[in-house]
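Quick notes on the structure that follows.
Note that this complex is displayed minus one protein chain, with the remaining chains in position.
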Amino acid sequence: MARRLLAAGDRAMSRHLAPRIAILNPNTTLAFTQRLGESAEDIVAAGTIVVARSPVAGVPSVECHVDEALAIPGLLRLVQEEEKLGTAAYVIACFGDTGIEAVREIAVGPVVGMTEAALFAAAMLAAQFTVITLPPRTIVQAERVVRHIGLGHRCTVRAIDVNVDDCVAPDESLLEAMLAASCKAIAEDGAEAIVLGCAGLSALVGPMSVALGVPVIEGVSVAVKMAEGLVAARLRTSKIRSYGFPPRLPDSGDP
Amino acid sequence: MARRLLAAGDRAMSRHLAPRIAILNPNTTLAFTQRLGESAEDIVAAGTIVVARSPVAGVPSVECHVDEALAIPGLLRLVQEEEKLGTAAYVIACFGDTGIEAVREIAVGPVVGMTEAALFAAAMLAAQFTVITLPPRTIVQAERVVRHIGLGHRCTVRAIDVNVDDCVAPDESLLEAMLAASCKAIAEDGAEAIVLGCAGLSALVGPMSVALGVPVIEGVSVAVKMAEGLVAARLRTSKIRSYGFPPRLPDSGDP
Amino acid sequence: MARRLLAAGDRAMSRHLAPRIAILNPNTTLAFTQRLGESAEDIVAAGTIVVARSPVAGVPSVECHVDEALAIPGLLRLVQEEEKLGTAAYVIACFGDTGIEAVREIAVGPVVGMTEAALFAAAMLAAQFTVITLPPRTIVQAERVVRHIGLGHRCTVRAIDVNVDDCVAPDESLLEAMLAASCKAIAEDGAEAIVLGCAGLSALVGPMSVALGVPVIEGVSVAVKMAEGLVAARLRTSKIRSYGFPPRLPDSGDP
Amino acid sequence: MARRLLAAGDRAMSRHLAPRIAILNPNTTLAFTQRLGESAEDIVAAGTIVVARSPVAGVPSVECHVDEALAIPGLLRLVQEEEKLGTAAYVIACFGDTGIEAVREIAVGPVVGMTEAALFAAAMLAAQFTVITLPPRTIVQAERVVRHIGLGHRCTVRAIDVNVDDCVAPDESLLEAMLAASCKAIAEDGAEAIVLGCAGLSALVGPMSVALGVPVIEGVSVAVKMAEGLVAARLRTSKIRSYGFPPRLPDSGDP
Amino acid sequence: MARRLLAAGDRAMSRHLAPRIAILNPNTTLAFTQRLGESAEDIVAAGTIVVARSPVAGVPSVECHVDEALAIPGLLRLVQEEEKLGTAAYVIACFGDTGIEAVREIAVGPVVGMTEAALFAAAMLAAQFTVITLPPRTIVQAERVVRHIGLGHRCTVRAIDVNVDDCVAPDESLLEAMLAASCKAIAEDGAEAIVLGCAGLSALVGPMSVALGVPVIEGVSVAVKMAEGLVAARLRTSKIRSYGFPPRLPDSGDP
Partner (left out) sequence: MARRLLAAGDRAMSRHLAPRIAILNPNTTLAFTQRLGESAEDIVAAGTIVVARSPVAGVPSVECHVDEALAIPGLLRLVQEEEKLGTAAYVIACFGDTGIEAVREIAVGPVVGMTEAALFAAAMLAAQFTVITLPPRTIVQAERVVRHIGLGHRCTVRAIDVNVDDCVAPDESLLEAMLAASCKAIAEDGAEAIVLGCAGLSALVGPMSVALGVPVIEGVSVAVKMAEGLVAARLRTSKIRSYGFPPRLPDSGDP
């Protein structure tokens, strides 16, 4: 154990010089992963290395609890590989923050979920806000995060009846559905900001912001910046109880 | 999809005649699984078939989020096999109700977690109660269930510093540790009942009840009886949104 | 006091051999009570003795707080009589779980409310659900139970404008009103299961389940099975603080 | 029904001229009732008529749910009598606000519970406060009120191991027990005010305030003044849903 | 400090003989202030001196957080002046209870907010109720108070699109807007009472009560009576932690 901590300390040295941030897309749709990486490169500070990765095997999209269960083992293997590279921080790029607690157990650096990051951002920009997720069955995943971070008194969750697959290349009808749901959120829930409930809808941020006149928050970019910020502040995941290193790791069955 | 529902309907016929209840132990420690099955047989009604099963591969015990992540895929494969047998209901025999939402998506019949069952039982027997879990890092898993079912205003969670492995054959020192924690719960938290925070501690129920003079609740047995009751009431898992059949299943990658 | 406990211990012997479960209908409408008993007999395990009883005097239906106040003393006298018979467990067969805390003080065995049982069942079958109670003034009683067990974040309460009297013989118009309210609950509240907010609507379970395609939960049958399960698990009401034996009993004014 | 409302309107005329406030002591201990009346007379405004009454039959003290159940019917009969006298408002003088919802259904004017009044007063005088109730089994009754009015985030409940009977004539040892519990509340719970958890401890207010240096709140006097204030503001109990007139009344069985 | 407490003690002598209650209107609109004073005089007991005051400088109405920030320093200077006069209690006559915590730090006697008083009154008259505030941007201020006192489970907040200025002389269209919002609250939120979300709407209480058939609560009058009641009960603001005398005062910069 002392050894592990030492090693962790050594790697941490390099964590702050040119920090590497890994964006973890829990699904295997590489077009999607590539887009996440490109968006992130536009936003990180000079000197930050950002990579976007997908598991080798798993599911093409994460739309339910079974999908989450099938995606997480591959996700954890990615984290093990990244830890060997001294990766400074992680971003979970899937609405619902799939597998985030397990990733935190393996990671030395901070792990930021796109959902929690988006909700925290919304809470700093607006008194009341709404998540628009998709498809409707994922409402329960969004609410899981809302409840975990406790913003339920200021946040409602709505859904549009569209599958995640249809978000790989968002079109006009997706935009319209999102706008319609957002308008209802503003009128009926008192929403003052909108959180996009799916990774990779960054193309909608511009048109939706203009049309609605309220902040429209895409979680991955916010999460990348929060991860960068936590690294800059030299903060890491707490290892004393809930997120301590696990007794067993995915590849070996023993640490 | 129509086909699936039809098939589900057909199997349901047999679900009530001699209902089969599968106790799912998410870990691979078979001595433990066998004991769960034997305890359950003592408590089920005549005519109920009860089986206790473990995944073929996975982890020997579930003590953290990574363990949960590694255990769930194997658990889901068990459920797929059981569904083909027309299994009437499931019990998740792991404190923290590992993977319960994903199991609910695959299952037609009711799925009862040992944690939620124990907490519901406690809520019917006492105004205030305490979970004694182990080791301390699993407090967060226990609290996840407490928060999900909303009993946090009447329930505290405490832990003893013992590993799950040490519960396979509970000895005097484990009993003493549990009693000491329970006494603190009664004196400091106002606990009027104790929930055992680990499957397979059924051997402690008797001595702890006598020593403490309060109800001591072991979740697996209560969960088996609740599962039996839901089957008798002809109730099944709702399939219209959160727990609808998943788009993809573990073995095939496609339904 | 030692004497009392000894006596309680003696009676407990017989509690598990052929356990007697008493369904307590707090109102005096015997046709209703009889129906409750018949439904329960269909669902209990072989060997369980089930009786349904009403107070000798009180109110013909329980629709408000005054009704509750007038019903409870008679209910407690029933419990005193049953305790002398060594009754193993009780079910409160009135939505709102009228008088349940007072019954728990007198009873040695478990006491299960039909409302809490129905809500617990719903929480195991669906992520979100709705109670349909009647008449509207009883919403506050339903919410009292929801808040006590803490499921308010997953449960809404709706009402139809029908009196309890009209439920003694449920007809088409009652079914239609319940279906209309349920459809609103599914569409507007995201309900995935429906809890019937009145005892004795068991005749509606079948047609409503078929029409709605979601679990429809009638609390008395679920409560009877939960009571049976708690008895099988040898659990009893905690006697150390909130539900300790009362200093005074209904008939004598002194224990 | 039109008739009833008219009658209510007529009586209301007289409610504001020389308003009669009835303090309802749910127990039958007349020495206690008399003391409540005398204390109230010292505090009401000139012109207010205040009476303190006990049920003819019931229990000598209210210490548990069974006591509450046995006390409420007699309490409701008092309210029926008072309503015929055009009583302007009621105070429930029992910690736990025994029967308050049922009283509200019968009463036209406001009904103020000593517990809720004390908690509201505390919330206006201190950011955090503690109820000291007795005996320990009544903690659950105090928490019932705290939860109903929602002040749980600012209020803790503690108990001393003394019976209600011992409060009829509070002595030194009672004072010492209350002071000891209060000091713990101030040091450990951050209490900035103390709420006395039993009616008729008004004799302790002076010595405890001096000894502790924080506000010590006795609920009956505060409740009487709040009732007087609501009458002066011409406010009455809402009759449109939860507290509408009941379909049946205690004495007749039919309104 | 000893000196201060002594002085406070001396002044307190006079606080109960002919208590002076100061109604603090945080805005500088004197017509409004005068009306508040007149309404209060109609309701206080004989012997109570009531004054209504406005800051010398500040804002003409309080409609947002900036307004609050600009109003509070002047408000605190009023309290300093009043303290020298031995004022017995204060009422904050602005919806949102502007500056109430700071006032409590300076004041010896009780400080009652019109918002909290109105909500407490509503909670004693109805199981569920609704605040109608104005303009919509002040919903967040109303919710701040609701959350602080914890009544969110029984209270909704709605707004009408009218500015505070339009309430100085309430006309027909304001009445209509308030009635329309109230009817929605009764139908959709289950409101059984209405709280007016702006000081000085007392002229609407009569017509709204008649039109709606539910209690309509204007907070200033209720607050004045609660303040009077707390003074009569000889209660004062707790000085041991959160509301202790401040290290610095507005006029001098040093106590």
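Order as written gives the chain letters A, B, C, D and E; numbering starts at 1 within each chain.
In this section, contacts are C-beta pairs under 8 Å (C-beta built on N, C-alpha and C of every residue); 3 or more make two chains touch, one makes a residue touch a chain.
Nothing here was measured: the structure is a model prediction, and the numbers come from that model.
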* To do: For the chain that's been dropped from view, list the shown partners it touches.
  => A, B, D, E
* **Candidate in contact with the missing chain, chosen from A:G96, A:G190 or A:P246** => A:G190
* Among A:E63, A:E143 or A:E228, residue touching the chain not depicted -> A:E228
* Identified contact with the non-displayed chain, of E:V51, E:L70 or E:L175 -> E:L70
* Asked: Which residues does subunit B use to touch the chain missing from this display?
  -> 139-140, 147, 152
* **Touch list for subunit A against the chain that is not drawn** => 43, 45-46, 110-113, 116, 120-121, 123-128, 149-154, 186, 190, 192-193, 213-215, 217-218, 221-222, 225-226, 228-230, 232-233, 235-243
* Asked: Tell me, which residues in subunit E touch the chain that this view leaves out?
  -> 59, 63-70, 72-73, 76, 99, 101-102, 104-106, 136-137, 139-140, 147, 241-242, 244, 246-250, 253
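In this text, only the chains that are shown with their structure count from here on.
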* **Far-end chain from subunit A, centres as C-alpha averages** => D
* If you average the CA atoms of subunit B and of subunit D, how many Å lie between those two points? -> 44
* Approximate Å spacing (C-alpha centroids) for the pair subunit D, subunit E -> 25
* Would you pick out the residues of subunit D that each touch at least 2 other chains? => 139-140, 147, 152, 241-242
* Could you please write down every pair of chains that are in touch? => A-B, A-C, A-E, B-C, B-D, C-D, C-E, D-E
